[in-house]
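Only one protein chain is missing from this complex, and each of the others stays in its spot.
Per-chain numbering from 1; labels A and B assigned in written order.
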Amino acid sequence: MSAYFRQVCAIVKKDVLLEVRSRDRITAMGAFAVLAGVLFNFSIDTTTTRPQDVAAGLIWMTLIFGGLLGVGRTFHLEAQDGAFQGVLTSPVPKDAIFLAKVIANFTLLYAVSLLVLGVFALFFSLDIGPNLPWIMVILALGSLGFVALATLFAAVSTGTTMGETLLPVLVFPLLVPMVVFGVGSTGRLMNGRPFDEVEGNVRMLGAFAFAAVAAGAVLFRYVVED
Amino acid sequence: MWPGTRRDCTYVSPSAIYAATGVDTNAPTESPTLEAIGLVREYGPVTAVDGVDLSLDTGEFLTIFGPNGAGKTSLLGMLAGATRPTRGEVKISGLPISLSEHDWRSKVGILSHRGFLYARLTAEENLRFYGELFGLDDISDRIAEHLERVGLADRARFEVRQLSHGMRQRLSLARALLHDPDVVFLDEPYTGLDPSAAGLLRGVLNELKDGRRTVVMVTHNLTEGLQMATRVAIQVGGRFVWEQDASDIDFAGFERQYHAVVEARS
Partner (left out) sequence: MSTAGVRRGATGFTLLGLAGLIGLFWMSFFWVSTEVNQGIVQRIFYVHVPAAWTSFLAIGIAALCSGVYLWLRDEKLDRAAVCAAEGGLVFATIVLLTGPLWGKIAWGTYWNWEPRLTLTLLLWFVFVGYFMVRNATEDPEKGKRFAAVVAIVGAIDIPFIHLSVIWFRSLHPEPVVAKPDGPTLPGDMLATLMVGLGVFTLLFLGLFLFRYALEGLRSEADLRARRPAS
């Protein structure tokens, strides 16, 4: 058990170290978050729509697009350096590699999601104070499910001739539950509704995240072999 | 897991086989350290490896020569457990290797021409990372020792992208041997090395011939490859077309012989 834990930690540490050194994913995703907020502001006709009504949806969509940007490159670096083969031929179980990648990507994406929340709250004058803790939990659950699916399919698309351009095609249809339940709950909470109204949604989001991580952990080995 | 389901075989239990052949299952069996049986690798319509059999005991050093496209890297990939064979199997110490299990991988060290190194990490960080993956206890000591052995002790803090090709090759070697593997696979280790680095490599490889390890090396360098080997094979078109114990080979005339063999099969 502890050998497994040690291996997962080593991979997470390595990914974080690489990210800190190159900073390419965090900058891209961070810049995307802010710029998306700006563009969305111009895309809403404030004479017909209140930004507060659509903010939740925009936050989640920004998260998805920005997330694909970052997570899509998970295996890009590994392929470039050819180092991934070294990891695959070491005595690390493939599901440990997957979980480590999910943890590393989740840390990255969750940080960006909080940035997105902050930026949009600022740009659209949202009052999210009262339900903030729950919103943060919901963003965490959504990010986790997203990262699990995106990491699995990033490995798939990196192995195809089409590369990362295939990733959205594979992942978007699968994200419908995340968007529906994520936006549904976040939107209501941002409008001051009580938590018990959205509890069902949050449970579904949790179940989705769990299923995504479990499926990924089992299937990852079949994607990366060879 | 079964490498491929075949419906025309009747299952016979191992104990029945032993009973039939009169083998005493309680006596210790000396199985070859590395064994390959009928290895085939196909990529769609292309057959890269077309039936290779191999049997090496501990202490042996097999050098494989061959022209480009002969399938040497695919073969090495299958032997090292990096690639799943289309047909056939690989055994280490008598046990078939399974790509879904991973404990046996601690016994295997691989030096690939691709390096297996992260460009943005330092030499030391790369080795530490792999040390953790292999579950080693005395990582810092091992790192110091291996960096010393490959002559990179003063470059420990350098990022890999700041190292020359020869240095990266040496670091890859350190990485391959860090966990003290029993079976070592080397894919074109001499390519791109200057004479002094080649000399260093020769020294390290000689140390591997300590009788405890089994080595398989693929190389284009006829001299070095021949010098190291206890057994030599030439691979053309996906199979071993020529195989001999190194002691029976005339070193001086080997180059001519190699070209003759390759020409004959092309």
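As a convention for this text, a contact is a pair of C-beta atoms (placed from the backbone, for glycine too) under 8 Å apart; a residue touches a chain by one contact, two chains touch by 3 or more.
Given the structure is predicted, the values throughout are model-derived calculations rather than measurements.
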| item | value |
| --- | --- |
| Contacts of the hidden chain among displayed chains | A, B |
| Touch criterion as defined above, residue of A:Pro51, A:Gly82 or A:Pro177 at the omitted chain | A:Pro177 |
| Contacting the left-out chain in the complete assembly, out of A:Ala36, A:Ala100 or A:Val223 | A:Val223 |
| Interface with the unshown chain - residue positions in chain B | 1-5, 43-45, 47, 86 |
| Residues from chain A at the interface with the omitted partner, ascending | 149, 152, 156-157, 159-162, 166, 169-170, 172-174, 176-177, 180-181, 184, 201, 204, 207-208, 211, 215, 219, 222-223, 225-226 |
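We adopt the following convention: only the chains that are shown with their structure count from here on.
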| item | value |
| --- | --- |
| Residues on chain A engaged by chain B in the complex (per definition of touch) | 3, 6-7, 9-11, 13-14, 17-18, 21-22, 80-83, 85-93, 221, 225-226 |
| Complex contacts: residues of chain B adjacent to chain A | 80-84, 99-100, 102-106, 108, 110, 112, 114-121, 125, 129-130, 132-135, 175 |
